[in-house]
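Structure below; questions to follow.
With one protein chain withheld, the remaining protein chains of the complex are depicted in position.
Each chain carries a letter (A, B and C) given by its place in the written order, and its residues are counted from 1.
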Amino acid sequence: MKVAFLGLGNMGEHMAANLLKAGHEVTLWNRTISRAERFRSEGARVASSPADAARNADVAITMLADDHAVSFAVESTDGLLQTLPKGAVHISCSTISVALSQRLAQEHAQHDQQYITAPVFGRPEAAAAAKLFIVAAGKQDIVERCKPVLDPMGQRVFYMGDKPEMANVVKLSGNFLIGAVVESLGEAIALARKYGIDPHQYVELLTSSLFAAPVYKTYGGIIADQRYSPAGFKLRLGLKDVKLVIAAAEAVDTPLPIASIVRDHMLTAIGRGMEDLDWSATAKLAAENAGLK
Amino acid sequence: MKVAFLGLGNMGEHMAANLLKAGHEVTLWNRTISRAERFRSEGARVASSPADAARNADVAITMLADDHAVSFAVESTDGLLQTLPKGAVHISCSTISVALSQRLAQEHAQHDQQYITAPVFGRPEAAAAAKLFIVAAGKQDIVERCKPVLDPMGQRVFYMGDKPEMANVVKLSGNFLIGAVVESLGEAIALARKYGIDPHQYVELLTSSLFAAPVYKTYGGIIADQRYSPAGFKLRLGLKDVKLVIAAAEAVDTPLPIASIVRDHMLTAIGRGMEDLDWSATAKLAAENAGLK
Amino acid sequence: MKVAFLGLGNMGEHMAANLLKAGHEVTLWNRTISRAERFRSEGARVASSPADAARNADVAITMLADDHAVSFAVESTDGLLQTLPKGAVHISCSTISVALSQRLAQEHAQHDQQYITAPVFGRPEAAAAAKLFIVAAGKQDIVERCKPVLDPMGQRVFYMGDKPEMANVVKLSGNFLIGAVVESLGEAIALARKYGIDPHQYVELLTSSLFAAPVYKTYGGIIADQRYSPAGFKLRLGLKDVKLVIAAAEAVDTPLPIASIVRDHMLTAIGRGMEDLDWSATAKLAAENAGLK
Partner (left out) sequence: MKVAFLGLGNMGEHMAANLLKAGHEVTLWNRTISRAERFRSEGARVASSPADAARNADVAITMLADDHAVSFAVESTDGLLQTLPKGAVHISCSTISVALSQRLAQEHAQHDQQYITAPVFGRPEAAAAAKLFIVAAGKQDIVERCKPVLDPMGQRVFYMGDKPEMANVVKLSGNFLIGAVVESLGEAIALARKYGIDPHQYVELLTSSLFAAPVYKTYGGIIADQRYSPAGFKLRLGLKDVKLVIAAAEAVDTPLPIASIVRDHMLTAIGRGMEDLDWSATAKLAAENAGLK
């Protein structure tokens, strides 16, 4: 298929590479164009704007940092909304707000374009290995039609329903659940340390028994090691996502008390100078709040 | 070894059976004696009091409901403190307070008896299958000496350190982490449902990816099914454990904000008539708080 | 002075009446024009649009429901930004977001107009009696110049500083503090009732001693009486203000954990069907959460 791929960050670059490997005809766009040029040798075309990239595409994929970047790439005068052919599909893979996703759905409908969402779970390593978990939503036949593009990027596609924002809700709530794991693990490990328990043994126990899940292993390790820098995912980015899930919940009158705690602790961590640390630094805050040095 | 086993509830009965199977010489005591009598055919002796059971034991195991029951079985005039031979070991497997565990350690030392702790993670099915995770603490050589008794009851023994209360802290904090999973899952699933997402598909996604852990599968299933009755573990018992972890944390000046939320929501669930439901009914509360019927 | 007054709700109608009484030359605008017509007999002119009202004004006052209404009255093609004379002053009395207030400050500066804020504390009765507390911010000489207009509307003007958004922060944080009083009183009264204490006696004690403040008297009375309907200030309006204070705090990386609780409980109250009650219905929620009928 003819694929426009917009956004070559540390996730997008791997996803685009996997699309090229799968034999798609890929046109790339990135704000810093040099990141796109590298892929010419692998057969990619490089476009000068989102509109340019999407002009003849069957599918345009956006994998950008935030609402602002997606809005620019879609809605601006250089945006793909202007050029994406009728009937072609915009697949939004970015972690964006429910509100923006709903607006994009309307705008694409007005332009007789298709819009589905496909945010992903996984870190850059998983993106490189095509091991992402892809959460898709939108009209089912359109999602089916996009399978040749989605499959090469991940290990499994989960279809969540026919409203595009459903996948955004799933992605945001998934990040909220990770934040909840970090916060509660941080509290529990602080308590264990106060009683003289070795945090590595504690995490080993948890992750060998009831909590044998990737997220506990990853973050349990970081917390036991107190390895908050360099940041895999910066605190302020984590805060952004927690705010987005709270906004999505407020829009449907749903309280998320644990998310409120996580949000408040992220703000506190920023106030206490941890802005450049990994978003799991809420566990560092928990340790300090318990009087651990 | 000569083992006194006190407490034949829905966990203890399986643990005692496994000790019998392993060839130990087991004397049983239970407040309702009929639950002990059943085991005579399997070679068990039945005692009329904790003191009677422990009289010639190498090891006395307590697996009782709460602080009150353990205090009675150990410290009362009929308690094992009176009769357990010098040098013999009391293994406390119950989920009890850190404060009681510390007191028992002192009392046993004064009686020249040994005291270690070995609380367990797992449900009755795991106890029956000898698949429990056993968390042990106390003097390392004593824990070693007790291996022939611990091993037949579980799939793995984790040694946490030389102070007996360490294992109690681990057990209580583990239950806190489960409570945090239930609460955060409950909130996330309520949010998903508000957006029309099928809760089973949502849980399937989570537990097939980042959250592929037993605790998410068990409780995710319960919450998606809204299957809070019959209770596997009643709300008030869960509340008791959360109170114990908060007390253990307060004793070392450690805040556990997530535990505070879980505790307050358990109290609220009781106030709203869910007392007889499973302790995961905080997820039912989350759904109702979001306006779901 | 020539005053344009925009917004004749249950606060604005009294404030406008007091300006007329004070001898100002007042032009009124209200979305529903009939509410303005009534004042013709008292000497008011009636305008057909905000722009029309502000055309020759020395001062234009906005007293509208929310950001949306203020944005329309100021920034739309019919907005006062188009017509307010150079050097004339827009006094924003509405409870609006800090973000909107900052934007209006910029826009007025670009139009060589002055902009100050003057939100008020007090209920309609206080507005009628010119007993409002007025919180002003903006350039000090401009606030001084507006005194002849501010004084007739309230009992005292508090000057908070030279940035217009300061008064918005004060107003929003004041509403937050009221929300905190309601929530904490609601919890305390629920506890008292559980112990059989008469809530009226309890409130009488509090408000005769350490808590002898209007806000405790007003809301203590409502809670003791369980008089949440008719609503003096609807739950969703209270929620709006709590969201605005949280947004203002997030913008400067400040956690407000009590505001998070209040927000979550307001959402819960809405989820439980209390949307049409007074915003103090969080106290009703507290009572129900405690198992009181």
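Note that in this section a contact is a pair of C-beta atoms (placed from the backbone, for glycine too) under 8 Å apart; a residue touches a chain by one contact, two chains touch by 3 or more.
Because the structure is a prediction, the values reported are computed rather than measured.
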Candidate in contact with the missing chain, chosen from C:85, C:124 or C:291: C:291
Contact set of subunit C toward the excluded chain (per top definition): 98, 121, 133, 135, 156, 158-161, 163, 165-166, 169-170, 173-174, 176-178, 180-181, 183-185, 187-188, 190-192, 194-198, 201-202, 204-206, 208-216, 245, 248-249, 252-259, 261, 265, 289-291
In subunit B, positions touching the absent partner: 243, 249-250, 253-257, 260-261, 263-265, 267-268, 270-271
Residues from subunit A at the interface with the omitted partner, ascending: 267-268, 270-273, 288-292
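In this section, only the chains that are shown with their structure count from here on.
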Subunit B and subunit A - chains in contact with each: C
Chain nearest the global centroid, as defined over all protein CA atoms shown: A
Distance from subunit C to subunit B - Cα centre to Cα centre, in angstrom: 53
Subunit A and subunit C: spacing of chain centres that average the CA atoms, whole Å: 39
Of all residues in subunit C, the ones touching two or more other chains: 267-268, 270-271
